[in-house]
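A single protein chain has been omitted from the complex, and every remaining protein chain is retained in its original position.
Chain nomenclature is as follows: A and B, assigned in order of appearance, with residue numbering initiated at 1 for each chain independently.
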Amino acid sequence: MIANTLTIILILVGLVFFAAGTAGLLRFPDVYSRLHALTKADNVGLGLVVLGLMFQASGPADILKLLLIWVLVLAAGTTAAHMVAQRTWTHGEFESDR
Amino acid sequence: MNGLAETLAHTLAPGLLYPTAGAILFALGLYGLIRRHHLVLRILALNIMGSGVFMVLLGVAARGEGPPDPVAQALTLTGIVVAVSATAFALALVVHLTRLTGHAVMLPGPPDDDVPVEDISRETHHADGSPADPSSGEDRPS
Partner (left out) sequence: MNGLLVLFDLVLLAGIVGVAWRCLASTDLFRAVVLFITFGLLLALAWVRLEAPDIALAEAAIGAGITGALLLVTLERLRSIMAERHTGRPHTPPPDPTGPHALLRALHDPPPERRTFLPALTFALVVGGLLVTALWHQPQSTGLEPVVDAHMDVSGVDHPITAVLLNFRAYDTFLELAIVLIALLGAWSLGRHDLIPARPAPGPILPGTLRLLVPVAIVTGVYVLWAGSHAPGGAFQAGAILGAAGILLVLARPRQLPMAPGAPLRLGLTGGVALFLLVGLYGLVAGHGFLGYAEAWAYPLIILIEVAATLSIALALVALFVAGRPTGDDA
């Protein structure tokens, strides 16, 4: 019962971060600030969702898999954000970006 | 009143809702396939049509009480891999066509004057005798 409540609360808070990140992605004016909104919010949001799901896991193996998912998304997201930012820095924004 | 609720519940069950959406996706892809000219967009339209078919298959497979039909799911899995192979080959053809002719667009009507001489689409269009369309010719990327 407590586990279920914790899951619901954590996932809801995580979804708030997702919503904030998506709002930033849609509303912010340039690539850098959009990346800022996206990566920060989504990493924390996904972390909270993963943490919430851990209370539903059936064993340590499931918990480790969930943790692995979060770490992999962190690594991939960081690298992708870095590459998008660097491309924008050297080439300027895409003309078709707007 | 109860009958209406029952009809609604029947209509909104995943086994009917998802196949309907799949049919819509298929029709949407067909529409895009006819109207867009760039070959990459046409490949995207074909892929969207394929996804509509997958959605019909999986939606029908999920009908009824028990676990979903594994044969339909296995067929869809096969279909996805075949779709990516066909897409890759089609994209390779598009790149090759662009290297030969300088564009990846299928337009009705004759090409512009500034198109290079080795443009094979000129011969094709004259061969099938399609009528000239001056309004569309200006949109050709050069």
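To be clear about the criterion, a residue touches a chain if its C-beta (ideal position, glycine included) is under 8 Å from a C-beta of that chain, and two chains touch if they have at least 3 such contacts.
This is a predicted model, so every value here is computed, not measured.
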Name every displayed chain that the left-out chain is in contact with. A, B
For subunit A, which residues touch the unseen chain? 68, 72, 75-76, 78-79, 82-83, 86-87, 91-96
Residue numbers in subunit B that touch the chain omitted from display: 9, 12-14, 16-21, 23-32, 34-38, 40-41, 44-45, 47-48, 51, 54-56, 58-64, 66-78, 80-89, 91-96, 98-99, 102-105, 116, 133, 135-136, 139, 141-142
